[in-house]
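A single protein chain has been removed from this complex, and every other one stays in its place.
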Amino acid sequence: MKSPSKPTMAHSHHTVERENKTALANRINRIEGQVRGIGKMIEEDRYCIDVLTQINAIQSALGSLSIQLLESHLAGCVKGAVEAGDGDAAIAEVIGVMRKLAR
Amino acid sequence: MKSPSKPTMAHSHHTVERENKTALANRINRIEGQVRGIGKMIEEDRYCIDVLTQINAIQSALGSLSIQLLESHLAGCVKGAVEAGDGDAAIAEVIGVMRKLAR
Amino acid sequence: MKSPSKPTMAHSHHTVERENKTALANRINRIEGQVRGIGKMIEEDRYCIDVLTQINAIQSALGSLSIQLLESHLAGCVKGAVEAGDGDAAIAEVIGVMRKLAR
Partner (left out) sequence: MKSPSKPTMAHSHHTVERENKTALANRINRIEGQVRGIGKMIEEDRYCIDVLTQINAIQSALGSLSIQLLESHLAGCVKGAVEAGDGDAAIAEVIGVMRKLAR
């Protein structure tokens, strides 16, 4: 990943609260387990259609995670940037990432 | 997951060869590592846009894995089913899963 | 569009029957009307979210049309190609187009 270790727009970067972080961590652990699960399915010669269905479920879980992070980004960083008079750059940045998400 | 432990169309279920299985296992391990990576990014308060970019990369990796499994399913199970005169059911089944993949 | 006027795999190209063709034509006419509709919405300064919702509906209609054509292609051309002993090329071709559909 070519992401910088420092956020591009540090001033508007809000931190996710501890409580939400635990919820997110659990969610990501679950997705990690699902990915491990498809590895096991292939090892056990499970039927391709079942593996595909399971990959599809992981895609949905990740898509839904993306949207949640996007929401928190809009409600946190972007809103903060607009209030600080620096909304245009934050909006251009979020559109850049959405352009990839929505194919 | 509501997948049966026995394939629906056992007669046409071809097994992935050992060599390909190792390649698939490596690929899935890599995706598992990427998912673990986003967990770490959130723990470390990494910038949301970077996390979203990384989730997007995982989605692409999974999408590309899906297509590979689909190809192997068509070239193995579906082709075998057609040759055995049982193609229509196999095609209906694969279309069912594609309907979900292609939103 | 760089599509050839002659099908690449003419021997396995099955024709859609008249009846199905009329149904498809009606469906495409409806989609064409929906696209014209968003033009009108923008002209009339309709709320962006409503326009986005409508574009989304068109995307779904097109996605569902794609799947139907794909099904008819698998059940017609690809099945025919497999029966004629020429399945691998037909499968490679269909996978190529799916690779684009499923992002």
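Each chain gets a letter, A, B and C, in the order it is written, and its residues are counted from 1.
Here is the rule we go by: a residue touches a chain if its C-beta (ideal position, glycine included) is under 8 Å from a C-beta of that chain, and two chains touch if they have at least 3 such contacts.
Note that the coordinates shown come from a computational prediction; the quantities given were computed from them, not determined experimentally.
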- What are the shown chains in contact with the chain that isn't displayed? A, C
- Note on the structure: Note that subunit C touches the absent chain at residues 1, 3-9, 13, 15-16, 21, 24-25, 28-29, 31-32, 35-39, 42-43, 45-59, 62-63, 65-66, 69-70, 72-73, 76-77, 93-94, 97, 100-101
- Query: In the complete complex, which positions of subunit A touch the hidden chain?
  - Reply: 59-60, 63-64, 66-67, 70-71, 74-75, 78-79, 82-83, 87-88, 91-92, 94-95, 98-99, 101-103
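One rule holds in what follows: only the chains that are shown with their structure count from here on.
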- In contact with subunit A and subunit B alike are the chains none
- Message: What's the distance between the Cα centroids of subunit B and subunit C, rounded to whole Å?
- Response: 23
- Message: Where in subunit A do residues touch at least two different other chains?
- Response: none
